[in-house]
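What follows is one structure encoded as structure tokens, with my remarks underneath.
With one protein chain held back, the other chains of the complex are shown just where they sit.
Showing chain A:
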Amino acid sequence: MAPGSAGARTDQTAAITAAVWSALGTVRDPELDRPLTDLGFVASSTVDPGGEAVVELCLPTYFCAPNFAFLMVADSYDAVSAVPGVSRAVVRLKDHFAADVINKGVAARAGFVGSFGEEAADELDGLRADFLRKAVLAGTDRVCRSMVSGGVARERLADLTLADAPPTPDRERLRERRRELGLSGGDADPLVLDPGTGEAVTADELHRHLGLARLTRVSQDANSGVCRGMLRARYPEATDNPDTEETP
């Protein structure tokens, strides 16, 4: 097939379309800590032969928190814009009370305050960090619980490092979230640390800390369950990926 032919363009467009989908897979609901593509929040994603990518996002309710919605639209815009071959990215949130404000604000790169004005006192970095800390706590439960099930004595966890945990996707996810927060994530770093201070959790604090970690994960899982259920009620055709729901 000659370069520049219609067939080559079609192949190229298909490749860009796939790359856009992968890029959307790196964007997470900050609260649920799952990719938008797993949650079923990407209603459609298309790329035209000129390289213009159009993505539509849908959320579980008309009143989903606008700050989280803004983060997801903005992050999607950034991720899709960075895909090689995308000449222009358009990301639209649909069926949401603040959709117009968010869509226009993200397209104009106006930031959160620039989009919402007086009702927004600040940008969303603090909110994002709060939820990263929750993600670290929930991730700590995932990793530690499976280690304890595997026979590691619970009271020893305060002495272990990330390298001592089995090399699972859960461990890598925990490492990644810690690094996003600016905390240590190397093999030699403590397995259990306080996401607020970045300090290692001591043996004395361990039981309470693991209790909070378990609680945080239960909360995150339950929220995720409610959101998925609501999304299905709203968009029966949504392609949610139930295989990615949390398992014990």
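Simple rule for what comes next: a contact is a pair of C-beta atoms (placed from the backbone, for glycine too) under 8 Å apart; a residue touches a chain by one contact, two chains touch by 3 or more; residues count from 1.
Here is the rule we go by: contacts and distances are computed from a predicted model.
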{"item": "Listed names \"2-oxoacid:ferredoxin oxidoreductase subunit beta\", \"Sulfate adenylyltransferase subunit 2\", \"Amidohydrolase family protein\" or \"Putative membrane protein\", with the criterion being the UniProt name of the chain not displayed", "value": "\"Amidohydrolase family protein\""}
{"item": "Full-complex contact with the absent chain, from A:Lys94, A:Arg109 or A:Arg154", "value": "A:Arg154"}
{"item": "Residue of A:Arg34, A:Arg92, A:Lys134 or A:Arg178 in touch with the missing chain, whole complex considered", "value": "A:Lys134"}
{"item": "Among A:Asn67, A:Asn103 or A:Thr140, residue touching the chain not depicted", "value": "A:Asn67"}
{"item": "Among A:Thr13, A:Ser81 or A:Ser219, residue touching the chain not depicted", "value": "A:Ser219"}
{"item": "Where the unshown chain meets chain A, residue by residue", "value": "31, 60-67, 97-98, 112-113, 116, 118-124, 126-127, 130-131, 134, 137, 149, 154-155, 207-208, 210-212, 214-216, 218-219, 221-223, 225-226, 229-230, 232-234, 248"}
